Every structure is written in C-alpha cells, then in structure tokens.
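The complex is shown incomplete by one protein chain, all other protein chains being positioned as in the whole.
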Amino acid sequence: MRRFVVVAVPYLWLLALFLIPFVIVLKISLSDPAIAIPPYAPTLDLSEGWQGLKDFFAGLDFENFAFLTTDDLYWKAYLSSLRIAFVATLFTLLVGFPIAYGMARAEERWRPMLLMLVILPFWTSFLIRVYSWMGILSSEGYLNQVLLALGVVAEPLTILNTNAAVYVGIVYTYLPFMILPIYATLEKLDMSLLEAAEDLGCSRLSAFWLVTIPLSVPGIVAGCFLVFIPTIGEFVIPSLLGGSETLMIGKVLWEEFFSNRDWPVASAVAVILLLILIVPIILFQRNEQKQREAEG
Amino acid sequence: MRRFSWINATSLTLGFAFLYLPMLILVVYSFNASQLVTVWAGFSTRWYGELIRNEAFLDAAWVTLKVAVVSSTIATVLGTMAAYTLVRAGRFLGRTLFSGMIYAPLVMPEVITGLSLLLLFIGIGLDRGILTIVLAHTTFSMCYVSVVVSSRLDSFDRSLEEAALDLGCTPFEAFRLVTLPIIAPAVISGWLLAFTLSLDDLVIASFVTGPSATTLPMKIWSSVRLGVSPEINALSTILIAIVTVGVITASLVSKRAIAARQRDERAAAAAA
C-alpha cells in the first residue's frame, strides 16, 4: 500500500502538471486561431459519445502551422535561434576548454576550490548575471570607458543590443555547463598516457592533439549539448542584451503570447520548438548512455 | 607539477576574471553615490536605504521567499519519492513514461513549460497567483531533486536496507531509520537546488502568475528592461552576498566532515 503511494503521488503529479499541459498545448495549437480567451473551437463534448469525438478530431487542423509558414518571421526566428545557439556553443567551448584544462592540470589540493569557484555563479541569480553585462556593454558602459581611456577606440562601440552582446551573455551564463563535463573527463585522464605518447615520440603539442583531445571528446560533446539545448529556447538573454536584429524563438513565443495574445499561434510555435529540440536531446542521451557504458 | 605551465595559469586567471569581474563591478557600483550608474561619484550606501524603503520590492521578496520555501519543500518530498521509485521499484506499468517525465523538464525551454502550465490553469479555472506559481515551481524542481537524490541512491549499498529488514524493520521503518539518514545530504542539496531554482525563476512565474502575485525576479525584470538601475545593483549585491556566504559555508562544512572522516579512518586503520 505504502509502496503504491510512493509511486503514485509523484506519478500523478507529473501526469497532471507536466503531461496534460502538453496535450493541451498540442490541442490548442490545432484549434482555430482566435484572439482573446478560450475555449477554442473545437471543444470536446464527450456527452455526444463517439460522434462527439469524431467531430472533435475533424475540427482540428494545421491552420496555425500553415500560418507559421506564411509569415517568414517564424521560420527565420527558428533558424536564427539555431544559428545563435550553435555559434554561442562554439564560443563557450573555446572559452571553457582552456579553463577546464587548466583546472584539471592544477595541483590536486587546489582543485576543489577551483571547482567551487566554477559552481558558485550557478547558484547566483541568472537574471542578475545577465543584467551585470548591461552596465559593462552599454555605449557609456565600463568597457567603453576603459577602451576610450586606453585610446584603443576613438568612438564608443555599440555592443549592447546587438547579437555580439547576446553571445557574450550566453557564454557567460552557460560557461559552467561547458566547464564541468570537460573537467570531469580531463581529470580522469591518466597522465601516464601522455608520458607514453611522448615516450613514443610525440611532441607535447602532438600528444595533446592525439591523446588529450580524443579522450576528452565525451566531455566536450556533453558540454556542447548542455549549452546548445537550453540556448535555443532562451528568452532572458536576447531580451535584455539583444536588439531588434536579434531574433530568437523564445522571445517570439513570449511576445506572441503576452503582446499579441494569440494563444493558438503561440502553442504552435511551442510545438515546433519542441520538435526541433527532440533531435539534440536524443543525441545528448545517446552520448550519455555511451559514456555510462564505457565506464561500465 | 611539470605540466602546469604558464599557459594554464593564464587561462585560469583570465577565465575566472571573466566569471567574476562582472559581478564584482556590480557590487562595487552598488556603493556608488551617483544616480548615473556608470559614473563613479564616491562611496555611499544610499541605494540600500532606498531599497529597504521600497515596499514593492519588499513585497515581491516576501512572495518569492514564501513560494520558494513551500515549493522546494513539496518538491523535495515528491522528488525523493520519485527517485526512490526510479531506483528501487524495478519494473512497473508506465515506468518509461515516468522516467521520461522526470528527465524532460530538465531540458524543456522555460517558455514552453510556462505556456503549457498557464493553459492548464486557465483550462481548469484555477485562480492565478501564489498557488499557481508554487504548483509550477514544484513540478520542475521536483525533477531536479529526483536527479540529485537518485544519483545518491544509485551508489547506496542496498544490503543496508536488507540488513534493516533482516533485523526486524518494516519497509517504511527501514527507509526512515536507515535510508533517509544516509541519503540526507543529497536530500538537503536537492532542497537547496529547488529553493534556488524557485528564487531565480522569471519566465515560468511570469506565465503562470496573476495580478495578485509578483515575484522578485519579475520585479527586477520590469525595472532592468528600462536599463541599469542603482537600486537593482544594491539588490543584486545582497543576493550575491547571500549565495556566496551560503555556498562557502556549505563547502567548508562538508570539507571539514570529509577531513574528520578521513582522519578517523586512518586512525582506525593504524590501530588495527
């Protein structure tokens, strides 16, 4: 009996507050577009039995999805989200790998401290971390003040409200997600492998390319997915740091919902976003699975 | 260390400067006397005073705290149950669906989670406010709790539970007297994680709340959209300070516990 409760309570909770909401999103995305409030046609009337069910499904259509294809705002937003997420992931890797490598090569007694320093920002408010860049990147911000004072630039650079600021924000906030898995694989790497490679004639650099990098691939892949997947649907960063040119689907969905109040279209946007995410999520799961199997 | 070259030292220095400089600047400029945030005009605690007198912020902070405490507590109970189910229950009907529902919220974009929950709350006619935020936060943070707790349960020596049963415990007693005390650190970190996630959340709360409840992130959001503000700098500094003190204390406590344990084990081995 108790065992049943232990399974049933979280199960029912997730069914009611995770799965059913998705079914509702799916249903509304197939309903007739309408401004204002529900119910959206068709409505399911179970009192009419089989006929009611048939009418319900007959009433569903892909009108909203068709609408998404007619307005190029949407597919541009999807593409641009993917592109920004991809480029930002590369940047994060470039910044994160040397840090992870440095941590893994640091003396053992320093490592827990360094690890804590990487994790600490993660506990700090995401919103505040993004916000902290607004003061730095604005045209009269600290970065421009420094650059002007040093005479590097003559005119203040426009960084805030451009894609560049979005990249900076993503790299900054998602950096721990990149560092941690790479550090985990590098830390496990047996130093004698590098010594063996050098013993067999590799230079330091070629030992790094031929041994360290291939063996840290699982960590790199995991880190990239951990940055790429959440970045696609990101809303806060493009809204605070991005400008009018920054087109990201999370922002579009938010605006569709809060500004245009078009819920069926917002739902359709959400459904497509999910479909796009399924591929990287499955690839990520595979990578994790492989790693677990490799570790026995 | 032969391999710890100046390259590593440089990349670590630059990397940590990148991670911490923005927050440091925020902290420093929160003590700026000037209204213009980017121009330094001397030390002052004026913005902290204004913050404390700002009732809208205090109200929002209070709402956020209430939501975070309640949702993380429920999420810890549910998440621990879910973890126990995932690790211990073996096969049951719909197990794949269950584990899918546990892991999916971890990768779900917040905008989708928020939208879908809002549509549900409207569909069932639930008044939107603190209750709906608590429900939403509990749902996604229980999944994080469950991941943290189940990784601890995975490495848990199952024979400890069997020993408890063998010595006369009912299954529930075995959980209460043996399993729970041992996995307690993981449960506590699960709670802390859930609490932090709830404190931080802007997107989901914005979707599911009504006019009656505004959380601190929502309040911060509406003011930073207009640009940098000294009051927000002060607020950020307070939040950063709380987190820093909390994390450092926690890590010192656990470090000390580990050190004490290692000392004991060495002593026991030496005495043998």
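In this document, chain identifiers A and B correspond to the written order of the chains, with residue numbering beginning at 1 in each.
Rule of thumb we're sticking to: a residue touches a chain if its C-beta (ideal position, glycine included) is under 8 Å from a C-beta of that chain, and two chains touch if they have at least 3 such contacts.
The definition used in the following text is that contacts and distances are computed from a predicted model.
Enquirer: Using the UniProt record as the reference, specify the protein name of the hidden chain from among "Molybdopterin synthase sulfur carrier subunit", "Spermidine/putrescine import ATP-binding protein PotA", "ABC transmembrane type-1 domain-containing protein" or "Sigma-70 family RNA polymerase sigma factor".
Expert: The correct option from "Molybdopterin synthase sulfur carrier subunit", "Spermidine/putrescine import ATP-binding protein PotA", "ABC transmembrane type-1 domain-containing protein" or "Sigma-70 family RNA polymerase sigma factor" is "Spermidine/putrescine import ATP-binding protein PotA", the UniProt name of the unshown chain.
Enquirer: Mind giving the shown chains that are in contact with the missing chain?
Expert: It touches the following shown chains in the full complex: B.
Enquirer: From the list B:Met23, B:Met101, B:Val148 or B:Val178, which touches the chain that is not on show?
Expert: Per the contact definition at the top, the residue touching the missing chain is B:Val178.
Enquirer: Would you write out the residues of subunit B that touch the absent chain, in ascending order?
Expert: 157, 159-160, 162-170, 173, 177-178, 181-182, 261, 264-265, 267-269, 271-272
Methods note: only the chains that are shown with their structure count from here on.
Enquirer: Based only on mean CA positions, could you tell me how far subunit A sits from subunit B in angstrom?
Expert: 18
Enquirer: Which bits of subunit B are touching subunit A when the two form their complex?
Expert: By the definition above, subunit B touches subunit A via 1, 3-4, 7-9, 11-12, 15-16, 18-20, 22-23, 25-26, 29, 37-38, 78-79, 81-82, 84-85, 89, 92, 94, 97-98, 101-102, 104-105, 107, 109-112, 115-117, 119-120, 122-123, 135-136, 138-139, 142, 146, 171-172, 196, 199-200, 202-203, 207, 217, 220-221, 224-225, 227-228, 232-233, 236, 239-240, 243-244, 246-248, 251, 255.
Enquirer: State the interface residues of subunit A toward subunit B in the complex, per the touch definition above.
Expert: 2-3, 6-7, 9-11, 13-15, 17-22, 24-25, 28, 37-38, 95, 98-99, 101-103, 105-107, 112, 114, 116-121, 123-129, 131-136, 138, 140-142, 145, 172, 175, 191, 194, 229-230, 232-236, 239-240, 250, 253-254, 257, 263, 266-267, 270, 273-274, 277, 281, 284
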